[in-house]
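For this view, one protein chain was removed and the others were kept in their places.
Up next is chain A:
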Amino acid sequence: MQETIPFTTHIPPAAPAGDGGATVDVKKLVVENSIIVVGKRGCCMCHVVKRLLLGLGVNPTVFEVDEPEEGHVAEQLSSLVDDGGEVQFPAVFVGGKLFGGLERVMATHISGELVPILKDAGALWL
């Protein structure tokens, strides 16, 4: 059972890539969280996704990627996607699967489909 977190969970910045051993395992984060937003640090689009989700009562985990890590993280995330396609930031994962970017989030929100999807994944509680 997932514990309720009162505030958005921010993952501390990854250590500079050197040995790679100290970097946060983003794949693990995706699998462990019902909803996670992965975006570039300071990205305003990521901020939009965050605000929208917060407004709905969701407490998304947010992983902000520093520029040097971008390529590495993108690669890792691609490996999680079935067709191995390129993952663009910001990327939203729901229930361990790639949901999409801001556009998809907006579209499903407007069509009324987003809230049920979030509830199904356990990211939103009534």
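The rule is simple: contacts are C-beta pairs under 8 Å (C-beta built on N, C-alpha and C of every residue); 3 or more make two chains touch, one makes a residue touch a chain; residues count from 1.
By definition in this document, contacts and distances are computed from a predicted model.
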item	value
Listed names "Elongin-C", "Cytochrome c oxidase subunit 3", "RSH4A protein" or "DOG1 domain-containing protein", with the criterion being the UniProt name of the chain not displayed	"DOG1 domain-containing protein"
Touch with the omitted chain, as defined above, among A:Gly42, A:Gly71, A:Gly84 or A:Pro116	A:Gly42
Contact residue for the chain not shown (choose from A:Val24, A:Leu52, A:Ala74 or A:Ile117)	A:Leu52
Touch list for chain A against the chain that is not drawn	42, 44-45, 47-49, 51-52, 55-56, 102-103, 106-107, 109-112
